[in-house]
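Following this message is one structure expressed as structure tokens.
A protein chain is absent from this complex, but the other protein chains hold their places.
For chain A:
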Amino acid sequence: MVLGTRQSTGDGETFIGTDSAATTHIEENHPGYTPWFQPIFEPSSGEVESGLFALQAALGAGALGFVLGTMRERRRQRRSAADDSSRPVSDPEPACDAAELQSRG
């Protein structure tokens, strides 16, 4: 009942999730209560579960990265479009690069 002392469970685990700490709390203080519904699908082990959590994070991070990247690119194009319209059409850069100079010896 003391705040935050529920750090170790039976298997001596620290940093247990607050979600399961709450479940443990209910089980301990209300022994008469039985969960009346079971999850339809339950990951078969802790490894599978953390893998699925990692998958969720990866999906989210991938989507977020894609969105941020797209927005950044859009802004870049908006900017260069604005630059192009405000500036008279300039000559293309002379195509003479280092590799060419080297090959000329």
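Here is the rule we go by: a residue touches a chain if its C-beta (ideal position, glycine included) is under 8 Å from a C-beta of that chain, and two chains touch if they have at least 3 such contacts; residues count from 1.
Quick note on the criterion: contacts and distances are computed from a predicted model.
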Point to revise | Record-based protein name (UniProt) of the chain missing from this complex, from "Rieske 2Fe-2S domain-containing protein", "Putative transporter", "Cobalt transport protein CbiM" or "Vegetative protein 296" | key: "Cobalt transport protein CbiM"
Check your understanding: Which residue numbers on chain A touch the omitted chain?
Key -> 1-8, 14-23, 25-26, 29-30, 33, 35-43, 49, 52-54, 56-57, 59-61, 63-64, 67-68, 70-72, 74-75
